[in-house]
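Missing here is one protein chain; the remaining ones are kept as they sit in the complex.
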């Protein structure tokens, strides 16, 4: 499970008006996207949950083929994720969560593998089992995915599958 | 009271034309936004004042539920803020102001708590009682809010209220 | 005289399509804008010249009330600036030019005060009399303006005029 702002993005929102309509852009990292592609073929599912509602998040999630996308405008992440776990019949200790700010604390203190990005606030780092070297939006998610796959001894196989699907021999 | 450009943003404006119309985007920090949410339930009011007029500023201020938003195209901040204080029956020594550039000097030299961001010009840092470690648009406002709440011994309570509203027990 | 890309901007162009139409944004620095405002009331004129044609440049120049704006899609800056000097009856040795790349060399080797930004290519730094500490788009132009005004012993007066126009006593 991934927080969005500050984890999949550089923790910023680019706001302006186009034709009188509010528009916001978010900055997503391309190497994070390839990391998520490495999970294809594993039994790891990905969910993202944001404490804001943003079309930018929905659009990027669709491109990345994220399994579950939750956006709660009140940053009430715990009830939403509790429902998600029930739907997939999963327990909290089967979950890794990557977060950066106070709104992630109620979830981070329940999951089996709480992870903080380099740019997380002190309270989040204090409860994390792992703090990434990379900042959110600059490869933090890729770092987490690689570390998890290596810990499960699945990294080489995942890279192999990714490359085999792209070498063109069976194009 | 918060200046906008260089305090709530990275001190840049992203300018372009869409359909023949001028459009500008500004980059706001998400952790600053959570900091402003921490002020809910305290008796601290927030005003932002900009020396430029920008729809981006108005849109972000609306999202953050800022109490007072002043945009003066001539960067004449002192008359605008004097009127604001009169409206709220406040004195200058009850005000903290966060600024970065020369246009903030007339206000910074009057308020009780003048604050400069890390990226402020030397003249602004020279009159500041506090200079943030974080740069504008990269958590400077969050740093100020946390420091003020801690100085008032209200930080733990504010975080507690924020989390209680999001743990879902009363959803 | 100021180059645009890499001098007034962070040397990038943000490109995308909106409604099937090409759109580009450029990132301009707000503290540079205040620096240009400090020149009001001095006898220093400002011209910007770009080797690309961009609506973003024209829009920002209009906001900054730049005296002369030249955009040449072939990056042929020398003929354009020669004509500009003739129009204003100025000599090359009365001109300071701030540049960053090879296209600026024909001009930099003619002006009285050639200036390179911190992010300039080696060839440009080699012919510069002054290399800024700040990078383009991050205060390089502000640094140049402050340095020029100080060298002319006009800095304090310029700041005084700027603040006097904003203290509201004569509003």
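Each chain gets a letter, A, B and C, in the order it is written, and its residues are counted from 1.
Just so it is clear, contacts are C-beta pairs under 8 Å (C-beta built on N, C-alpha and C of every residue); 3 or more make two chains touch, one makes a residue touch a chain.
A quick note: this is a predicted structure, and the numbers were derived from the prediction, not measured.
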Partner chains on view for the chain not depicted: A, C
Sole contact to the chain not displayed, among A:31, A:53, A:94 or A:109: A:31
Interface residues of subunit C (partner: the chain not displayed): 5-6, 9, 11-19, 22-23, 25, 52, 74-79, 82, 100-103, 105-106, 121, 123
Subunit A residues touching the omitted chain (full complex): 10, 14, 18-19, 21, 23-31, 34, 55-56, 59-60, 63, 137, 159, 162-163, 165-168, 171
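The working rule: only the chains that are shown with their structure count from here on.
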Category of the chain touch graph - line, ring, star, complete, other: line
Rounded Å distance between subunit A and subunit B, as computed from the means of their C-alpha atoms: 29
Junction residues of subunit B - those touching two or more other chains: 14, 18-19, 23, 25
